[in-house]
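Of the protein chains in this complex, one is absent; all others appear in place.
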Amino acid sequence: MKKLWWLLAIILCLAVAGFVIFGFPQVQKHYAPPLPGKPARIVSLAPNLTEILFALELDEQIVAVSNDCDYPLKAAEKKKIGNFWQPNTEAILAAKPDLVVTLWFEQQKAVADSLKRLGYRILTLKIEKIDELLTAIQKIGTATDSNDKAGQLLKNINSQLNDLQLKLGSVNKVKVLWIVQAEPLRVAGRNTFINELIELAGGENAIGNTLQQYPSIGTEEILACGAETIIQSAMGKSDIAEQQKAAEKFWSKWEHLPAVKNNRIYVVQPDTVTRLGPRLCQGVELIAHCLHPDIYAQKQNAAQQVR
Amino acid sequence: MSSIIKVENLSFAYRTQEPILKDVSFEVTSGTFLAIAGPNGAGKTTLLNLLCGLLSAKTGSIKIDTATIEAYSVRELAQKIAVVRQEFVPVFDFTVAQVVSMARTPYLGTFGFESQADRKFINEALEMTDTARFNSRTLAELSGGERQRVFIARALAQNTPILLLDEPTAFLDLKHQVGIYDLLKTMQKEKGKTIVAVTHDINMGAQYADACLLLGPDSSYQYGYAADVFSAEQIERVFGVRGFTGRIDREKFFIPLGKFAKDGGQISRKPDSGV
Partner (left out) sequence: MHRNKTPRNRLDKSMAEMLTSEKLAIRIVICLAVLVVVMALCTLTGKIHLPEGSRKISLEKVFAGPGQKPGENIDYEIFVGVRLPRVILAALVGAALACSGVILQAILRNPLADPYILGISSGAGLGVITAVISGITWSFWAGSPMAVFAFAGALGTVWLVWFIGRFTGKSQVTSLLLAGVVINAFFSAVIMFLTSIAKSDQLRLTIFWLMGNITEKSLSVLAVSAACILAGIFALFCISHRLNVLTLGQEEAKGLGVDTTRTRAAAFGFAAFITAVAVSLSGLVGFVGLIIPHGVRLIFGPDHRQLLPLSGIIGGIFLVIADTLARTVFGQEQLPVGVITAIAGGPFFLFLLAKYSRKVSWLK
């Protein structure tokens, strides 16, 4: 048996030594460094990245997107390269990209690594806060040689944010619960970008500081939180009106909550909020409509805006 | 002739029980047939397990071929002692040939492939136990008696000087009982093997064994020539049963007589009357 152990140890040492000395042929030999300048073929692996690219007027250059990219409408027509969670490396390669834009998720990082090994140009972005979104827009602008458009976009967003600040800066903060998931009940906590949007919309998260970003809460917290408005994410593409009815029924249990008493329960299409992309301000407005219907009462089609 | 098994002052008790063996000492000369007999619970199987190294004794020593049993590694001990227990069907369906070739494990090299010599032992063993014709059948396809012969074949293929058997003919028919004991005796006479067989069948023990170890229920024991140990008083005392002792030429036999025996009360506590 001792011989066995020695044999094993030797094999392992050799393997490790080989690995350390890098005796392996690299796949790509001597590619020239990625050319700066406008990439002609861009692949995007996330919906918000797609929206940013379209906002920078790069629609011609976008050759493929992930399955769930559906805004703007033209994005839905682009070639698909797999799920947000499991991008299909082969499909990405078949699209012959000059630049692949990805998010900072484990699965996307793995794909990015494979592509990097093959010599492709990858841009990985972390977008989990509004600041990070703005930085990301900048970075994308630089990478795609559309700095001026990026600057313009940022200016627009900032000015819209300013307008909103003026409109909503001095209102009374409305307590709101943003429901991520109905069963089991999970809400967006204070440490999320959704919370940032809530605050910009003149609201205050009914839930206090929590350990988790998206805590599940129980009846006690619900009763104690005193939410004046409840906004619930619509699930999938099924009928919003149906979901609205179901939500009102669900919440009727907690009849003493101000939100339930005043019937301030809204089911909304959450993409503008949850995607954290260039439609940021629309997202804020969406929330603001729910929080301060009086301010928006003048605007016509208020109900349609909620959709 | 040397003593191949030497037991000195052996005592053993299972963890929370009374001592089952107290101060047992005996010597087995190489090339003898020893029968171990006694009532249930007397410690026959325990003694067997001690002799093959499965259990370790609290006090006393067991010497196999002049070295204490602790001095042997598991592999070395298997080259000295082969054990045959109750037959069973293994979980995985090995064939007869495969089971018998497992006997060569203590002698195999790194990758465990049998050499020509190993194959010779295996085939001889199959031949001797008349199991060669089953060699590609799985154990589940055989009868109990045939399986027991396979396990004996395995012990033979192990080519050890000592064979320990735990009731080797327990569920066999008469023909196979005789056959197996004949085979063991032949092994002893022709190959000089030392046979130690635990048996319930005192008549077979008396017929075949040279020596006998009779274990009593109260941790007592008797060791000596089979003829002497298998006397009627001994049997009646140790087994607690009334019986008739008879003799044909030099073959002694004992028939237990129960309450409903049809001997007409002729046989009382003092046998010898019917001899």
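So that you can tell them apart, the chains are marked A and B in the order they are listed, and the count of residues begins at 1 in each.
Note that in this section a contact is a pair of C-beta atoms (placed from the backbone, for glycine too) under 8 Å apart; a residue touches a chain by one contact, two chains touch by 3 or more.
Bear in mind that the values here come from a model prediction, so they are computed numbers and not experimental data.
Asker: Just to verify: which one of B:Val28, B:Val83, B:Val150 or B:Cys212 makes contact with the chain not shown?
Answerer: Checking each option in B:Val28, B:Val83, B:Val150 or B:Cys212, the one touching the absent chain turns out to be B:Val83.
Asker: Thinking of the whole complex, not just what is shown, which of A:Ser216, A:Gln269 or A:Gln282 touches the missing chain?
Answerer: A:Ser216
Asker: From the list A:Glu90, A:Asp148 or A:Asp163, which touches the chain that is not on show?
Answerer: A:Glu90
Asker: Tell me which of B:Val7, B:Ala103 or B:Leu215 is the one touching the absent chain.
Answerer: If we include the chain that is not displayed, B:Ala103 is the one touching it.
Asker: Touching the absent chain: which residues on chain B qualify?
Answerer: 52-54, 73-79, 81-83, 85, 88-95, 97-98, 101-103, 105-106, 108, 110-114, 119, 122-123, 126-130, 132-133, 135-136, 138, 140-141, 158, 179, 182-183
Asker: Tell me where the left-out chain touches chain A, residue by residue.
Answerer: 1, 4, 7-8, 11-12, 14-16, 18-19, 22, 24-25, 27-29, 31-32, 63, 79-83, 85-86, 88-91, 93-98, 105-107, 109-110, 113-115, 117-121, 180-181, 211-216
In this section, only the chains that are shown with their structure count from here on.
Asker: Averaging over Cα atoms per chain, report the distance between chain A and chain B in Å.
Answerer: Distance between chain centres: 78 Å.
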